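Remarks on the structure that follows.
Only a single protein chain was left out; the remaining protein chains are all shown in position.
Labels run A, B, C and D following the written order; every chain starts at residue 1.
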Amino acid sequence: MVVRYTNKIANTKGFGSFTRLLAKWKGSVYKLVWRDVLVYLLLYYLFSFIYRFALDDVQKRVFEKVSLHCSHFRTLIPISFVLGFYVSLIVSRWWGMYLSMPWPDTASILLSTHFHGTDARSRMMRCTVIRYLNLGILMTFCMIAPGVKAIYPGLEHFVEAGYLTESEKETLDRLERKSSQHKTYLPFLWACKVVERGRREGKVKDEISQKSLTDEILRLRGCCGELLGWDDYNIPLVYTQVVTIAVYSFFLFSVLGEQFLDPAQNYPNNLIDLYVPIFSLLQFVFYIGWLKVAESLINPFGEDEHDFEFTALIGRHLEMSYMLGDCGEAGFPTMVSEAYW
Amino acid sequence: MVVRYTNKIANTKGFGSFTRLLAKWKGSVYKLVWRDVLVYLLLYYLFSFIYRFALDDVQKRVFEKVSLHCSHFRTLIPISFVLGFYVSLIVSRWWGMYLSMPWPDTASILLSTHFHGTDARSRMMRCTVIRYLNLGILMTFCMIAPGVKAIYPGLEHFVEAGYLTESEKETLDRLERKSSQHKTYLPFLWACKVVERGRREGKVKDEISQKSLTDEILRLRGCCGELLGWDDYNIPLVYTQVVTIAVYSFFLFSVLGEQFLDPAQNYPNNLIDLYVPIFSLLQFVFYIGWLKVAESLINPFGEDEHDFEFTALIGRHLEMSYMLGDCGEAGFPTMVSEAYW
Amino acid sequence: MVVRYTNKIANTKGFGSFTRLLAKWKGSVYKLVWRDVLVYLLLYYLFSFIYRFALDDVQKRVFEKVSLHCSHFRTLIPISFVLGFYVSLIVSRWWGMYLSMPWPDTASILLSTHFHGTDARSRMMRCTVIRYLNLGILMTFCMIAPGVKAIYPGLEHFVEAGYLTESEKETLDRLERKSSQHKTYLPFLWACKVVERGRREGKVKDEISQKSLTDEILRLRGCCGELLGWDDYNIPLVYTQVVTIAVYSFFLFSVLGEQFLDPAQNYPNNLIDLYVPIFSLLQFVFYIGWLKVAESLINPFGEDEHDFEFTALIGRHLEMSYMLGDCGEAGFPTMVSEAYW
Amino acid sequence: MVVRYTNKIANTKGFGSFTRLLAKWKGSVYKLVWRDVLVYLLLYYLFSFIYRFALDDVQKRVFEKVSLHCSHFRTLIPISFVLGFYVSLIVSRWWGMYLSMPWPDTASILLSTHFHGTDARSRMMRCTVIRYLNLGILMTFCMIAPGVKAIYPGLEHFVEAGYLTESEKETLDRLERKSSQHKTYLPFLWACKVVERGRREGKVKDEISQKSLTDEILRLRGCCGELLGWDDYNIPLVYTQVVTIAVYSFFLFSVLGEQFLDPAQNYPNNLIDLYVPIFSLLQFVFYIGWLKVAESLINPFGEDEHDFEFTALIGRHLEMSYMLGDCGEAGFPTMVSEAYW
Partner (left out) sequence: MVVRYTNKIANTKGFGSFTRLLAKWKGSVYKLVWRDVLVYLLLYYLFSFIYRFALDDVQKRVFEKVSLHCSHFRTLIPISFVLGFYVSLIVSRWWGMYLSMPWPDTASILLSTHFHGTDARSRMMRCTVIRYLNLGILMTFCMIAPGVKAIYPGLEHFVEAGYLTESEKETLDRLERKSSQHKTYLPFLWACKVVERGRREGKVKDEISQKSLTDEILRLRGCCGELLGWDDYNIPLVYTQVVTIAVYSFFLFSVLGEQFLDPAQNYPNNLIDLYVPIFSLLQFVFYIGWLKVAESLINPFGEDEHDFEFTALIGRHLEMSYMLGDCGEAGFPTMVSEAYW
């Protein structure tokens, strides 16, 4: 589910509207990083206690040198920079995925406009096209979203839900035996065929209307193909691994390097012992939080708080497309004359 | 309201035209940050007074160590970098939203060109299409802009304003009972249907003209759908929180870290006591100002000084579309011959 | 006027072709920054003389501390980074504006191809369409470019220049009384209507040709609408102010911070007194020059050296569109057979 | 083969899903960098052993100075920044290449919809169009992907595989003698011609359907042209060389500069001798890994783990296009009426 928050900050008032967002828990950075923070603190205090209580003076001096070494050299890994580029890439791909989402609304309006007839057969044909479009979208979602796949694991579940008739299932099964390719595009083909039959039967008045309908159906198929493409060709594993290794190793050595050393030893930048590594912690929340942005967007096909709501969308598409595509004459108001404003 | 200023700097003259912009108040950075600056200064001088007058010498030495600690370690949070990427993202999304705004002008010109007839019924049908387009746009604005929603909280207000007839309202109410989906796209469907009826009645001469009209109506619906999409799928809350936490915690510790310490103590970079933390203040104005750019653009659907002027646009769309779409033969000049230039 | 220079560096020869560009004055960075440099140097040497001759030793020590303070803390403002992002944004918007420029060439070719007839009325109708397109573009330019507005401040000047007939002016005046909206799109509507009349009179042979013509006319109107949009929705004033404040305050304190301090005092990085602050100056030219890139591109609708040449374009469009759109049969060569190459 | 992994991280659970990716070997950063790491370590320990055991004290002091010199000055090369921009560029080009990939699915559906007839000749013509499309795509792949070229080195191999008939091969051979240009676009021309013949024979019902088919065929040809363009106009060699030189020379001097020097000499940041240069190694893995991202994406036409799977795609395209384009009436379910949901 996507966490909406911008409506809360439509107007900038008083002290920066962003500050009001800090108190949100749902979909927040706190919810995403508290486990990591806990582990970080545990490790930190483990070493802190060892240093303070378990080591003798000679060992302390060694520990201090190791700590200073870590503190100085972990900056060799410029995670700020690489995270900036990586997150930018992920965010732009995430939005690309959103733009590839198929919406059957335009097709439904076109159907309502260009596929004439109020008799039973006309309505059946219109409804069948709508059903096929929803079926195609659903089959696509099943291929990419584990959450949808869990609800509709097989063709028989489509039949149960009314997306597929028995005879259509047989057709799909028959083709399954002939070809191992996925069958996701067949409903779109069927929809085109029904439109074509409508044209031959005179329900679609002219070839221009047919073209409008067919083009829109194929555009939906194109969207589905794009979604499959986003799923197949993710950014290379190497990139994700490099970034993850960089960030986590950076903080692994921060556990050592950010220890408060004995102020009496007069090490540079170790003037005082505050016990709580507040800046390391802030830095940790900041970078890990930034990485979590990437983590929650890299595959928006799951069921995270920032993922696309596929399960809700399926229902929405079905209802909306029937409302727009087959509301019958009852759905249209009569025109009345009106004066010029 | 958008604050226009570029017309002031169309020509670069003398000392950089940008300097002339610094004196503007409306929509300026000063107006956005003065509250934050005030709080910052209050906190700063609170600590400053404590340090200077309330603490004894031993406590002063501790305070100085804490201050130096803050001064050194707050640079661990690279807000400059993350703000750069974040603001870039926000600005590009803001422009994407602008590009999704629906303008009924082209549809009106097409209507004027392709929907023939000067009799009452023809004019009524043309005006109805224009009304439906404006209605659809208005319903979309109601869903995303709180300012517009406040003016038109319910269907009855559309009726009052003349956007909706009673019979149309009944149709919408009837559908409301059947489906919980939003009804924003129905006016566009109705518009397509009126065009279709015009085609059957011979007012729209051929199917090519009908396609031009229908395509443009559906493009407008697409724009409305995009606007809803921008509103639903904002950038993840995590990202905004991470940036906000980073910037504000950076300056929280700047209050401590940027104190002028006793020059007599000879701390590095504390040679002199200027009383006014001019550079911290500049840095504060700079970074908070940069963050405010993001704040004012992240949701341009409100009523801030940088938000889209939805209320004004509604009136503009209505007037413009009637002017272009139904100015009658009186709106067209007679052609006269003219010589080659 | 845009300063062309890339033709000078089409081929990379010898020592980097860019070095050859350094000697250009017109449209150069020198021309844009010399005033700022002068003021900077005046201020610099004012303080320098005060330091060297007006202050006694104690005051000198204070001055030195202030200078060192400025030198160290002005780096808190990361102008390099923010300028990079800001200039990137401005450049991409500038190019977006260029891409929105309307060119009537394609419409003229289409007119020549699809609007048949060599009789007087046909030619008159063709010329009228061309005139309307040029008028629409001109009216748009008047709204955004002060330079064009100065030449054509009112409708009567369009009439004088032959863009508008008296009867058309009356039509516009009549509409002006009915609606306060701008009338820029009306010529495009008129052009569509003339094409429609041509279709009815059989001069435009079929509805496909009419669609080609109408689509292109509306595309031009779309370009004009985009130009108005770029002009209305500029990047927020906040952003421009933040960047300007950052850059100028950075250099205000550089005047103090980059003074050559007495080498005898042994301050770090103050080993030698060169009298001329060559590096500060270079830095100044560099950053102010970078800011000037933004300044000259943020509103390319003026008459700067990097602005679009609207006045020249108006004449070009008129001449080009008449040449392409109405050259008559005399403009077409007779076909002769030729052998396969 | 592309290594899929995002399905593993669809849901963010527990400790950041990215950590789960670190254990993957296939397509991982470890697999790509282990050779480089080995060489790096060999060189490192070679110098380390020389320093520790082969040099006398005077030589050691010289070595230490050289090492400190390297350590300080190698930071002059800002590889972090240039790698960020370079990898961004490569990634965006890689995705551009993916978007240029031709998919014959839409063309097949259009063929199935608009190319009527169940007789032998109709089916033959449909199948011929499909075959031509697959042939055109295959010929394009042969020009850019060495792996495909290896399987189909000449026209006779197309004939063997059934993509080309003997008579078609003769036609190509005949044209080969007349023109040295590549013949990749001819199959698309042939496909257009077959559609044109189908139109004349009445199998394609109207010119709108023909246009749909022809447009889609030409779009596929456009994709093929784009792929050839990506292959011909890669980013300049200079850029790649500059980046490579920067990264490798950076690490060449890191071998010297990151040696642990004798702590007894009290050099800054050389407090302790850890024997294993853990931070240099991490930095090495990080930067070289980042460079490998670019390396594996710059030409995705090979057979690496991140390259497009051309060989698999050929088979997929053939099977999918026949399934969609010629499944016969058997492939379509009969419509049954259904109730409104």
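Simple rule for what comes next: contacts are C-beta pairs under 8 Å (C-beta built on N, C-alpha and C of every residue); 3 or more make two chains touch, one makes a residue touch a chain.
Treat the numbers as computed from the prediction; the structure is a model and nothing was measured.
When the full complex is taken into account, the listed residue touching the unshown chain is D:125, out of D:29, D:125 or D:155.
Of the listed positions C:209, C:234 or C:249, the one in contact with the omitted chain in the full complex is C:209. Note on the undisplayed chain: of the listed residues D:55, D:151, D:189 or D:281, the one touching it is D:189.
Residues of chain C in touch with the missing chain: 2-7, 9-12, 14-19, 21-22, 24, 27-29, 32, 80-81, 84, 87-88, 91, 98, 103, 105-106, 109-110, 112-114, 205-206, 208-209, 212, 263, 269, 271-272, 274, 279-280, 282-283, 285-286, 289-290, 292-293, 296-297, 306, 308, 316, 319-320, 322-324, 327, 330-338, 340-341.
Take chain D: the residues that touch the chain left off the picture are 32, 35-36, 39, 62, 65-66, 68-70, 72-74, 76-78, 81-82, 84-85, 88-89, 120, 124-125, 127-128, 131, 145-146, 162, 165, 167-168, 170-171, 174-175, 178-181, 185-186, 188-190, 192-196, 207-208, 210-211, 214-215, 218, 221-222, 225, 229, 231-246, 248-249, 253, 288, 291-292, 294-296, 298-299, 301-304, 307, 318-319, 322, 326.
One rule holds in what follows: only the chains that are shown with their structure count from here on.
Where chain A touches chain D, the two copies mostly use different residue numbers: shared numbers make up under half of all numbers in play. For the pair chain A and chain B, the distance between mean C-alpha positions equals 24 Å. Distance between chain B and chain D, defined via averaged C-alpha coordinates, is recorded as 39 Å. Shared interface positions of chain C, i.e. residues touching 2 or more other chains, are not present. Because contacts link the chains only in sequence, without closing, their graph is best described as a line.
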